[in-house]
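Taking it in order: structure first as structure tokens, then the write-up.
Removed from the display is one protein chain of the complex; every other protein chain stays in position.
Coming up: subunit A.
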């Protein structure tokens, strides 16, 4: 275990190819990591040990999520959604899409697994059903375009697709989206993440911008939405504009971290519209971010995301930082004349 104070602890035994996503568990500091090397790995972030490696023969694993401490789900480029039993070290197929499955989430509220795919659908699955797509699939919902990212909070599901479409669903009524929107950013959407308080979501794009949106369609709520620029570098009067690949919300403070292809991780206070912190630059693009359940740890996947095609790049690595309160705690505005 290498100890680098500025970037955090680097986990040993990282995947041998790009990291597509990583997630902390809701009940421990176990970290689940999916990779282009066709495996899903489970780490104990505190002990820096790999607890399991689950090889998916079919293709790159594009996403993963926990179900509970003993099992999780994976989304694979071979079109299959799998359930992984960590203890038994086995996986089985929960269902399939017609194209690579890009995202997987588990909804505790609905008790369902939700997957999004490049086949332009999202599907809901019952994880307790017998394996096999016929038995376990609860529903399939067409999307306007290929699904790039999805996020859940409470009963809300937000789906971001290619072509800048955003569909917002209520999990209790999936027959049609509750809202259909176009992204308020101008370029391709990279990532969408809902606020932990359930009032809205943050959307990031390839143009170095993040937009903060709200579910409530009332004027008052919509007036609060905004977008900001980030992950850009100024050079010769022009900006080099990096995609923002990852967003992760701190579970307690509601502040959030963003990671971009510039290798930086920034922490933002969305309510006060300020940047709280910027971590030291990582060796290569940030592919994924995740806060632990109490916000005490931040896992960072520093893994080249091929935004510039195939080129030599730094090795893919996972860093785990201990998060200091000062980096993530909001600082309310200071007014020169406080109200009397």
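Heads up, the rule we're going with is that a contact is a pair of C-beta atoms (placed from the backbone, for glycine too) under 8 Å apart; a residue touches a chain by one contact, two chains touch by 3 or more; residues count from 1.
In this section, contacts and distances are computed from a predicted model.
Undergrad: Could you check which of "Glycosylphosphatidylinositol anchor attachment 1 protein-like", "DNA-directed RNA polymerases I and III subunit RPAC2", "BnaA07g32050D protein" or "Trafficking protein particle complex subunit 6B" matches the UniProt name for the chain that's left out?
TA: "BnaA07g32050D protein"
Undergrad: From the list A:94, A:261, A:297 or A:320, pick the residue that touches the absent chain.
TA: A:261
Undergrad: Taking the entire complex into account, which one of A:30, A:83, A:120 or A:250 touches the absent chain?
TA: Of all options in A:30, A:83, A:120 or A:250, contact with the hidden chain holds for A:120.
Undergrad: So which bits of subunit A touch the chain we can't see?
TA: 18, 20, 36, 58-60, 62, 77-79, 98-100, 102, 117-120, 141-146, 148, 161-165, 167, 177, 180-188, 190, 205-208, 223-224, 226-230, 232, 234-243, 261, 264, 273-278, 305-310, 326-327, 331, 334, 336
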